[in-house]
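Every protein chain of the complex appears in place save one, which is left out.
Labels run A and B following the written order; every chain starts at residue 1.
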Amino acid sequence: MIARFIALAALVSVSSGIAGPPHRAPPLPAGTISGKVTYTGTLPKLRPIDMAKEPNCVTQHPTPVMTQDAVTGPANSVRYVVVYISAGDQGAPAATDTVHYDQKGCLYIPHVAAMQVHQPLAIFNDDPHSHNIHPLARVNPEWNKSQPKGAPPIRTSWDQPEFIAVKCNVHPWMHGYFVVLVTPHFTVTDSTGEFSLTGLPAGKYTVTAWHERFGTQSQEVTIGGSETKTANFVLTARPY
Amino acid sequence: MGRLFAVVVSVIALVSAAIFAFHVWWLPPDISTHGVRIDRQMNETMVVAGALFVLGQLALAVFVWRFSASETRAVKSFPGGPTPLVVLATVLVGIEILVLTFVGSKVWADVYQTPPAPGSLQVEVLGEQFAFYFRYAGADGKFGAMHPELMSDATENFFGLDPANDTTARDDIVVGSLVIPVNQPVELRMHAKDVNHSFYVPELRIQQDFVPGLVIPLHFTATTPGKYELVCTQLCGLGHYNMRAFVEVKPRADFDQWLKEKAAAL
Partner (left out) sequence: MTHGVATGHARPQSFLRRHVFSVDHKVIGRQYLDLALVAVVTGMVLSWIMRFHLGWPETPVPGLGKLAPTGAAGGVITPEFYLALMTMHGTIMVFFVLTTAPFAGFGNFFLPIHVGAEDMAFPRINMTSFWVTLLALLVLLSAFFVGDGPPLSGWTAYAPLSAVGKDAGPGQGVGQTLWAVSIAIFCIAQLLGSLNFIATTLDLRTRGMSLARLPFATWAWFITSVIGLVAFAVLMPACILLILDRVAGTSFFIPAGLVISDRLQPHAGGSPLLWQHLFWFFGHPEVYIAILPGFGIVSQILPVFARKPLLGPRVFITCLIAIAFLSYTVWGHHMFLSGMNPLSATLFSVPTLVITIPATIITLLWIGTLYGGRLRFTSASLFALGFVSVFVSGGISGFFLAQPSTDIYLHGTYFVVAHFHFVMGVAAMFGIFAGTYFWFPKMFGRMMNETLGKWHFWLTFIGVYCVFMPMHYLGLAGNVRRYSAFTDDYLQPLIPLHRFITVAALFTGAVQLIFLFNLIRSRVRGPKAPDNPWEATTLEWSTSSPPPHDNFGGRQPVVSHGPNEYGGAGPRDYVMQADPQ
């Protein structure tokens, strides 16, 4: 009698262990595409940004800031490259965490902000003076709003995928990007130039690397199961 | 009531005039070679205008005080009728107009209708929404051509230069401040990238609109080293209030040093 009871209890617990908590399917195997973005060729000369008209910002940068259109790192790595899945992706609902875009020291931080369609975006002014944020959207509706000192953050989102240049009318050197993508698989390289796109189910993917100055390149990568595949990009730099 | 009117008008006139006369708020010290004549014209006009202002207000006040209703006094006509007043206005104002125009037109022509001195330092100025940028020709003494389709604020290529194909553009020095040597005639050539702007430096007693589609010359000589503000005076959009640059007038040696450093950094 007790033995039967113990066996039944064991069976129940094992079967519930196999079934897992209710409503969760077993995780699919997921792969990763990773790599590094580097350049060949001659880099354009980065110029120091002249912020003289806004002394507030000059004082915030003890050494002058250089233009950010071709930022590189050690071993010819390229920064601010958006690497993303441009085809083969099943798509996914928009991430709900808010993307922060900051105006500080008369610079956009980060220089390139990548986000999904419909993902919330909050734009902050952390400088002691007005900024005016003008995303030069051509597909999405274009808008142009001032943010005086101390104004609340501008909260918005984008409906269509697009590479949107962002400028500040009042400080013409300020320049950044909103990269709006359908896919949830994207990353923006830092100064190592490295990227890693994880959580990819098995399938054939096109990985695209976009740089504001060095152009776009794509590669096809097939993932089967939970493997990691490497895809490196070598962009061509030109001095002018 | 008439007396109250007379007193109020008189007080307003005298207090306002005194504030003008005592320069409580006034033009900043002039740092240009042509400005002394503008200041003289301003002062002379102020004297004439001030006199007319005070006399006009006081005449009004005096007459209102003097001729308040008195049912027993007969009404009298202005002696001589309108003629003395017509003559007074025509002669007085007419002479003043002649004098001011005769002198003033020369002051004006001196700035805007004379060519720049030979050997002027040439600086190109770009007015855009909402900043000024300045270009020096560099070692080759030539300015590279401007290409609107190449203009890019993000890469500091404000003038739309094409250094890839245009060798004269490669040594052009582009900065966000107007740096000039003291006592050196300077010739500006002003380009508008987008809409009307204007170039105004109160201390230099100089002002000139930028007009899209035109290249407008402007010349002056600064006489005192220092840092001055250049502001936009033609409504150009939302950032108009914040469209400014600094003019740095440097001793000759300092300017040469600055130019050399900028050229080396290219």
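Here is the rule we use: a contact is a pair of C-beta atoms (placed from the backbone, for glycine too) under 8 Å apart; a residue touches a chain by one contact, two chains touch by 3 or more.
Everything numeric here is computed off the predicted structure, so don't read it as measured data.
> If the hidden chain were put back, which of B:14, B:64 or B:263 would touch it?
Only one of B:14, B:64 or B:263 touches the chain omitted from view, namely B:64.
> Touch as defined at the start, partner being the missing chain; which of B:36, B:88 or B:265 qualifies?
The single option touching the absent chain is B:88.
> One chain is left out of this view; which of B:14, B:137, B:182 or B:211 touches it in the full complex?
For the chain that is not drawn, the touching residue is B:211.
> Footprint of the hidden chain on chain B, which residues?
Residue positions of chain B that touch the missing chain: 1-2, 4-5, 8-9, 12, 16, 19-20, 24-28, 37-38, 41-42, 45-46, 48-49, 52-53, 56-57, 59-60, 63-64, 67-71, 73-78, 81-82, 85-86, 88-90, 93-94, 97, 100-101, 104-105, 107-109, 111-113, 128-129, 148-149, 151-153, 160, 193-196, 198, 200, 202, 205-214, 216, 229, 231-242, 244.
> Given the full complex, what residues of chain A touch the hidden partner chain?
129-130, 132, 134, 136, 142, 144-152, 154, 165, 167, 169
In the analysis below, only the chains that are shown with their structure count from here on.
> Write out the stretch or stretches of chain A touching chain B in their complex.
44-45, 47-53, 67-69, 130, 132, 144, 146, 165, 167, 169-173, 175, 212, 239-240
> Once bound in the complex, which stretches of chain B touch chain A?
Answer in residue numbers: 128-132, 153-156, 158, 162-164, 175-177, 237-239, 242-246, 265-266.
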